[in-house]
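Just one protein chain is left out here, and the rest sit where they should.
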């Protein structure tokens, strides 16, 4: 708050009202509802529901399928985060180095940010088309008979590749702006102190980028967990079958298709706890970031 | 035109910190008063209470006999110049200066005339259509002045208006502000931490420390008769020398029985001597050890020790002296005495 804030009574309340109203109806109500219905068992024919306590959670913990999906989600998240951060860092460092064509490279490397995840998935379908997809043909050239939507591992690979393709631009933008905010004098000091470019990168540039990197780590984990929904839904053409899926996709499938509201709500609550933990972790990191700047 | 009266004005922040202890003073019509003190002494809080930007916890503030404690800043008939100028970055100089008039529903033709007049006074006519970002620091400062002048207020408030300028420009603006205030005859309160500004601009200086007034007086009074060791060391560059001494048999003594002059009383005392009140004199009765000579062109500062205590002497450029011992005399009647416990003058 500003030290000389206005003292008008009714105006701030009026200003806050739309925001508070919307989040009350579309945030707190559904969130509470989700927690509530995770303790109930919905009658499959829609005749009310009965309180079952923690049964829905117990079912989750005991479900081999759920554990399997959780494991896949973990692996998927690690791979997507690692590759999209790594590639973006490499490209950002190179884009920061060059002078000629810097603007063109920047544009070419960031436009995919604006592509919607399901559209990215749709493009993935073309690239991995069974009969003529360019990437299927490349795989074939090295003796890999790539079968999207049929083979579990192949489908998972496609999901990772498309998700990385979609996520590299965000990371690239942040890394590049992080690099460009390193003061010129620091770079010049490093230039005098260290002859090797690789040494300069690991000793000076990388530590100074670390805050950006930590921030992006959280962003990427959240992305892999939630925002990849559109990519996965399109790549499996809305028919999960035996295909790999993530935890969020499972919430959708069970709740919307399977009508298992209680189970789906319990899964939602598990995800909420996960996100909360991530956010707390992120706030800790932000506090640490202040030391740097 | 206005006279201002502060009666037991007090500020306590919600966290319990007492920024300004109950304060009393009056400002006469047309007077230029400078509030000076180190950062955190409460001078800005005091000014902001007068402006109405800060709530008054206790006491009464009146302008021309009207109590204005709960009057909105816009209705106090004041104008304020801020440290960072607070110009509206998206408005031209013309709109910046005229914004206050526009909000008072002044006719556009009249606004234009007044803006022109203010711009002429401040040499801003050719910059009227520029944005603040296209101006130099000194020009922005003038625009801030123009915004205050154009409203023809009863009271000018200045909150460290020169501290963002370089030394040369600060000197120039100091003179401009002072002469403008003389010409317009508007009562002014000016806050600064710079004692040179306070000395050169003020009709009357109020020295603040730790939320309370240390001394009120003309620049000459403050300089020659500081009310406390705080004022003595805060006002004047270099500051007044403060030496541990004692009173004994009607004499002021320092070191091993060196007598400086006559004074009643007994016991320890702090002795204050301005650096320019000491003269080098071969027949001098005191021995001053020079450690370092600071060359300042028009004059020199000799830093060293007197009776084993740090001491500075101010000499003219014609006095040539190197490191080593020198005999000195202290001008009679220039010695100030302060209480060792309270620091108050005695």
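Each chain gets a letter, A and B, in the order it is written, and its residues are counted from 1.
By definition in this document, a residue touches a chain if its C-beta (ideal position, glycine included) is under 8 Å from a C-beta of that chain, and two chains touch if they have at least 3 such contacts.
In this text, contacts and distances are computed from a predicted model.
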What does the UniProt entry say the missing chain is called, choosing from "sn-glycerol-3-phosphate transport system permease protein UgpE", "Molybdopterin synthase sulfur carrier subunit", "Transketolase subunit B" or "O-acetylhomoserine aminocarboxypropyltransferase"? "sn-glycerol-3-phosphate transport system permease protein UgpE"
With the missing chain put back, one of A:110, A:139 or A:208 would touch it. Which one? A:110
In the whole complex, not just what's shown, which of B:66, B:90 or B:120 touches the removed chain? B:90
Which residue from A:19, A:50 or A:185 sits in contact with the chain not drawn here? A:19
List the residues of subunit A that touch the chain left out of this view. 1-8, 11-13, 15-16, 18-20, 22-23, 25-27, 29-31, 33-34, 37, 87, 90-91, 94-95, 97-98, 101, 105-119, 121-127, 129, 131-134, 165, 168-170, 173-174, 177, 197, 215, 222, 226, 229-230, 233-234, 237-238, 248, 251-252, 255-256, 261, 264-265, 268, 271-272, 275-276, 279
Which positions on subunit B touch the chain that was left off? 51-53, 72-74, 78-80, 82-90, 99-100, 103-104, 147
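We adopt the following convention: only the chains that are shown with their structure count from here on.
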Note: subunit B sits from subunit A at a C-alpha centroid distance in Å of 58
